[in-house]
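Remarks on the structure that follows.
Missing here: one protein chain of the complex. Every other protein chain is in place.
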Amino acid sequence: MAALSGTTFLRIYHRVLPVFINATRSKPVIATSKYKKCILHHKLANDKVSVCGLLSVRQHSTSFSASQDELDQNDLIKDFEVSHEEFKYVEQILPSPTVPELEEQTQYPTPSGWFPPDEATQAQQKYLIRRTKNHMLPVYSHTQNTWFGTSHFVSIKKIEGDIWALEADLREHVLKTTGQKSVNTHVHEVGRFIRVRGQHRDLIAKFLLEKGM
Amino acid sequence: MSLSTILRNVCCKITMQPQIIIRPKCRMFQGFQAPISSSLKFHHRHESSNSFEASSSEGGNSETSQKPVMTSRTLHFPVKHTYPRLAWLESMDSLEGKKLGMLDLHPDVFAVYPRIDVLHQNIHWQKMYRHIDYNFEKSRAELRGGGRKPWPQKGLGKARHGSIRSPLWIRGAKAHGPRGPKSYFHMLPRSVRGLGLRTALSCKYAQNDLVVVDSFDIPSADPEFLAEMADVRFWGYSVLFVDDTDVMPDNIAVSVHGNEGFSLMPSYGLNVYSMLKHETLVLTVAALEKIERKLLEEMHSTEKEQKFVNTLRPEDFHTRPKKDERMYRKWSQPLYF
């Protein structure tokens, strides 16, 4: 494409501009070369006046910067429509402050591989691992660069119940699966978490899912 | 042995039976936290909204009938692995008061594992985040004098010195002294502060120090009345009254002011230090609803915690600030607006 100057750019844009289904926008109009400073002055319901929109459009005259801060009464836009119907579009965009509730699905795992906790299997265990607020397992892998090398460990948080029984089960599972001779663990009884040395995150997550957590 | 040591021992020794020590002014025998057995009959009302409505026709308010009225309170974010705790709903219209019903309390707020170390963190933070150390020691450059070499380098048989204000000298400067004012401002993570509040509430509930009342409309403004009420109900020397508004009825305000050890507080002022300083915590139902909802929303919020940025400048301290109503307005209004 050739170098686009100001006017040719617009023309090309219009050629490619297709017709869209959303018909709320009016037809494109080539703007005039002179613009006015447009300021919207809106009075809120409780009579507190605030400037809601200072619209300083590009002004080709010289006195642009000097007059930018002055609010001339002549330039204020007092003609505007207040609509409550379009607010529903605003509500669709706003975020929800808390994590939304899960919907029950027919088939598990879900396409992304997510399993919900299985209460029947959970009830048979001596311990419980609660899900995070995002409904995920609280199993995290960590890597630390220390002066004596790189250390990898997995932390399992939000443990309720017999934490030592969980530690014994984890140890047995890791030794059986990996075939290593020993595994170092750190049990924090007050903080209710366990750290297992090694890169065993997926292993441990799978083990916990089998236990219904 | 501190509480935290004992609790740590408990975790490993699951078979250990706790010793029951009867404390003076204990309300254990008044049936406050007795588990509900099936032999008692209840009138169970299902409420569609969260607001509590005391039954007028049932036995709750009448003097003759002794049937307790149970109202079910809908709990947000229910949990399945444990059960909701129960608390009596009392009235403050007389010394003894009446039991108006029983409320469900969310276990994630009122029955969390008692993390004493988190309580300590919160208390330390509350003390230190507004602490400013004004200590200031002048350096050897700032002390008066000391610019001239006291005596020549050689020939006198004396030690060599360059200034009478060096740290070696009496009345000299301190080499690395305090260079205040120094601020100890820091913000504890939101989750730790929330956990601290929940742990304090759980400890209060577990130790029978949590009372829920319908409102703070008391019949008399006499401080003696409130003191006697606290005495009769075994509330303790110090009581913290918490309501959802910061505009309180006259009577309670005057009574609390007249009693040493009693404090009156809006729900947005609830903090770990005050809860542990006062022996008993008295909440209104409105305050209970608000606090529980806010703490649960914090636990399940989608907002990532933003680092606190202090936007104060030296100019902001030149004039006395206006009364800051932002906290109350933010607390009481719906979440977005």
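Note that the chains are named A and B in the order they appear, and that numbering of residues resets to 1 at the start of each chain.
One rule holds in what follows: a residue touches a chain if its C-beta (ideal position, glycine included) is under 8 Å from a C-beta of that chain, and two chains touch if they have at least 3 such contacts.
Simple rule for what comes next: contacts and distances are computed from a predicted model.
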>> I notice the complex is incomplete. Of the names "Large ribosomal subunit protein uL15m", "Centromere protein X", "Prefoldin subunit 6" or "Guanine nucleotide-binding protein subunit gamma 3", which is the UniProt protein name for the chain that's not shown?
In response: "Large ribosomal subunit protein uL15m"
>> Contact with the hidden chain only, please: which chain B residues?
In response: 2-7, 10-11, 14, 18-21, 23, 35-36, 81-83, 86, 111-114, 116-117, 119-121, 123-124, 200, 202-204, 206-209, 273, 276-277, 279, 301-304, 336-337
> What chain A residues would touch the chain not displayed?
Replying inline: 1, 4, 9-10, 13, 16-18, 20-22, 24-26, 28-32, 35-36, 38, 40, 42, 44-45, 50-53, 55, 57, 77, 79-84, 86-90, 92-96, 99-103, 105, 110-114, 122-123, 125-128, 134-135, 160-163, 190
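The rule we apply is simple: only the chains that are shown with their structure count from here on.
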> In their complex, what parts of chain B are in touch with chain A?
Replying inline: 4, 7-8, 11-12, 14, 80-81, 113, 115, 117, 297, 299-303, 335-336
> For chain A, which residues count as touching chain B in their complex?
Replying inline: 94-99, 119, 122, 128, 130, 133, 160, 162-164, 189-190, 192
